[in-house]
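In this view, the complex is presented without one of its protein chains, the others remaining in place.
Chain nomenclature is as follows: A and B, assigned in order of appearance, with residue numbering initiated at 1 for each chain independently.
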Amino acid sequence: MLSLFPSNDYLLIAVILGMPLLGAFVNGVWGKQLGKDAVRVMALTAVGLSFAASVAAFVALSQLADQQKGEHVKLVWNAWEWMNTNGGAGGVTVPIDVKFSIDALSGVMMLIVTGVGFLIHLYATSYMADDEGFARFFAYLNLFIFSMLVLLLGDNLPILFVGWEGVGLCSYLLIGFWYEHAPNAAAGKKAFIANRVGDFGLICGMFLLVHYTGALDWNGIANGASSLLHTGEQARVHVWPLGGGQYTGVLSFLQPKSPVTISAATAVGLALLLGCTGKSAQIPLYVWLPDAMAGPTPVSALIHAATMVTAGIYLICRLSFVFVLSPFVMVLIACVGAATALFAATIALVQNDIKKVLAYSTVSQLGFMFLGVGVGAFTAGFFHVFTHAFFKACLFLGAGSVIHAMHARIHDGDPSQDLRNMGGLRRWMPLTHWTFAGATAAIIGLPLTSGFFSKDEILYRAFVNRTVNPAAAALQGRVYAPPAWIGTALYATAVAAAVLTAFYMCRLYFLTFWGEFRGWTVGRPSLLSKHEVAAHDDHGHGEHHEDLSTPGHPPHESPWQMTVPLIILATFSVFAGWLNPGFGLSRQPMEHWLEPVFKEATEGAVVYAGGHDAAWAEHMTLPLALGGIGAFLVGTLLAWWMYVSQSGAPAKRAAEAQPALHRLLLDKWRIDELYDATVIAAVDSLAETAAAFDRAIVDGILARLTALVVAASGTVLRAFQSGVVHVYAAMMVVGLAATGWFFAVPHANATVVDSGNNDYLVTAAPGVGYAYRWDADSDGKPEKSDFGADSTLKLHLEPGRSQTVHLEVKNSFGLIRSKSIHVARPEEPTSSL
Amino acid sequence: MIATYAPLFMLLFFAAFLASVFYVAATFLGGQKKPNPGKQAPFECGSESSGGRHLKLSVKFYLTAILFVVFDIEAVFVYPWAIHFRALGWLGLAEMLGFLAVLVVALVYVWRKGALEWET
Partner (left out) sequence: MNIALALSPLLVVALGALLLMLAEAFSPRQGGLALGAATVLFVGAAVAGGVWMYGIERLPEAASLAPWLLLDRFGLFFDMLLCLGGGLAALLAGGYLVEHGIERGEFYVLILFATLGAMILASSGDAVTLFLGLETMSLGAYAMTAFRRASPRAAEGALKYFLLGSFAAAILIYGFALLYGATGHTDLAGIGATAATARTPLLVVGAVLVIVGVAFKVSAVPFHAWTPDAYEGAPTPATTFMAVAVKAGAFALLLRVLLIALGDASWTSWAAGWPPVVATLAVLTMTVANLIAGRQESVKRMLAYSSIAHAGYALVGVTALMRDPTQAGASVLFYLLSYTVSTAGAFGALILCGSHGREAVSYEDLSGLGRRHPAAALAFSLFLLSLAGIPPTAGFFGKWFVFKAAIDGGLYWLAILGFVNSVIGAYYYLRVMVYMYMREPAAGAPVALPMRSGYVTAALLVSALFVLALGLVPTRAIEVAVRAATLGAG
């Protein structure tokens, strides 16, 4: 393998990326002519070959890693030079190449995307078999795989951004796939907007990075990262006054005593974090993900659970060496993660739609991952990404299988996803049931399953880890130190979220598969409640002519294309944890594998809390694990008691005892309504205002006013009174007058530049034919009585002192304007963020 | 600036003043106005006027007029060249021929398109 493709020109990446793209193109353009069989073969072959190539690349990478122990090895393919841009404080040329690389981190993700992607493609060939848009669906799905691979394998931020936008586009298209339903289209729009807000952050982060580090590729950013932290002011971003400078004139009251600054590292971290919260559905941008479940279930499994939504965590891991430079941002990431984990879990407690529960569970699990990476446990956070991909894909596909079965009976979207109509399905759907049970065990943290290992590691790390500024010594004490209680608080929040997770997942599981089937009467109003049902063998879906007065046949197991992926995913859900078992077990392959990637970030930045040492951390392993196991036990037993042993009665009582709280949870804390009332309403009213202005001012006043003027003087224009052309001319005249006014009036303006040595240079803005007169101390007596060409004034000011300069400007029309400029030398900034 | 143009402004002012004086004086000194419908009618010639105010003229008039203007301007260009014919030399001749060629092409085009035919 290695001999075939050299590691610095690893052409196999072209195959990994190219196959899904080819599949998307063929299916998208000729899909309808080709027919479903050909589309199926094309889509599966594309992803399958991509997966095979990924495995080959992964093997090659591991061989290379074995050869160069402890090194951060990469397989690189530099396709072509995309562009280059000048950038950075140093004005260096920043090449941006179309360049892809596989390293330990992206290699694992690549395997997940192509592997789980292939299984979900297989699943979808059956799930979507009867859909009209079969070819379109697979074109989008293949395009998604391509975009996701671009995101993962891109060797620099712009390429990652291309993939980032690509997956967003596919997600948008697939959410709205069944666009005949208005809510689906609205959900697509919502996802689009939330992601755009996030993208804005990512773009800002890119600009800041290229400005401070002079690079956009991973190696370049790593090399230049140190310049994000400097004692000097050039590495600090002025938040207030924005961009530095001073407020003068009427705005001078806004000038703070000492400017508010944050380090460039913090600024970059915050901007990137905004991008990550958008893509990974964290507070405050999580709102789109639950609605995104309007798309077909395989899409929910692939895009909105297993792969795309973890892109935010991937980006944090990828740029871990940037994030750790700002402990403040790290703590913020952890807090956002913990808060989202708990918040989303509370909503999931009461939802009745099977996919909604899983959606909020995804948001919650993503919160756990954020928590993990936020406390500097990048391996733990990423390991949860890895395990979550399996068990959440399995859960969604299982839910899809259930919905598929329910839909065959009910023929209606919403009731067939409602937990209240299910129950007892384990009798008819054994394979779905057992795989679902396995995945549920993993997510609730049943000891020794994959979710147990990955989640427990996060809880443990949240307590024992602390991030510190790696350059603390050089920053002379201006460093941010998180409060001492933060670890305990994060741990407690996470444990609470874990309890809720166990509870709502067991609730989902019990309501779906245990008890009696409650769906007999749905859509069959003539039936009364209980019926004995004989098992039917020959059933299918799409029988719209069935007799609605009989119970109909029971739900059925799904075909092999759907169950085989379930079995494989469930197997991984249960056993994949052994790739990185905690509890001081000596073999931790994942930790070892990823070590070179995160070594740079964690060294000196991640320490044990409270100044303790490794022995203490070792010592804390078991007590802290009890929290996770306790959470699992409490949640599971509570759910068992409520929904199996008492058949749901306590849940009803609780809901009746606290109707307001129940309602609030059911309405997802009404955050959507809050956003509607504030952000969306603001944008809407802006557009309305513009339209109203157009109607009222332009058509109403301007048209009439000019009609008057024109009627009075009109000779030429009157002949062409087509109704509006004089308004057009009037607008031009107004524009001309405004421009003329701007140039006719002199503009007294000055910039104040710190020229060092406690001197300021006050420079009057130039203008055509301008002459200036200065009064440095504003005593009413100008230095020179005549206006002259001298446009600068030098001023000496000690720190904390201020002075007002009076400037008069005369233009060629003879008009004079004056301005007082308040110059103050602020105290040194003190912020430690 | 004022000093430079002051005589001009004075002249303008004086002209406007004189004109208005004559205009106002004429209304008093001249014949008295006694308007009646007959006098107000356009063309007091005794016959009823008919048709709208806008008369549609055939586009041929405009075409002919514009062609006339084009070749008139051509002559204006040719004239100074002819005066400096020797000084401008062969290059000047070539340039003028090019200019005329363009006009000839235009003329041929107009001809072929039938713009010169009055009767169609």
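As a working rule, a residue touches a chain if its C-beta (ideal position, glycine included) is under 8 Å from a C-beta of that chain, and two chains touch if they have at least 3 such contacts.
Being a predicted model, the structure only gives us computed values, none of them experimental.
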By the document's own contact criterion, which visible chains does the hidden chain reach in the full complex? A, B
Per the whole complex, from A:Ala56, A:Ala185 or A:Leu666 the residue touching the absent chain is A:Ala185
Of the residues A:Leu254, A:Leu448, A:Ala649 or A:Ala729, I need the one that contacts the missing chain. A:Ala729
Which of these, A:Tyr10, A:Phe100, A:Phe137 or A:Phe161, touches the one chain of the complex that we don't see? A:Phe161
Name every residue on chain A in touch with the hidden partner chain. 28-32, 80-86, 98, 136, 158, 161-162, 165, 169, 173, 176, 179-180, 185, 192, 196, 200, 203, 207, 243, 686-687, 690-691, 694, 720, 722, 725, 727-729, 731-732, 734-736, 739-740, 742-744, 746-747, 749, 765-770, 811-813
By the contact criterion defined above, which parts of chain B meet the unshown chain? Give residue numbers in ascending order. 102, 105-106, 108-109, 112-113
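We take it that only the chains that are shown with their structure count from here on.
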Counting only Cα atoms for the centres, state how far chain A is from chain B in Å. 71
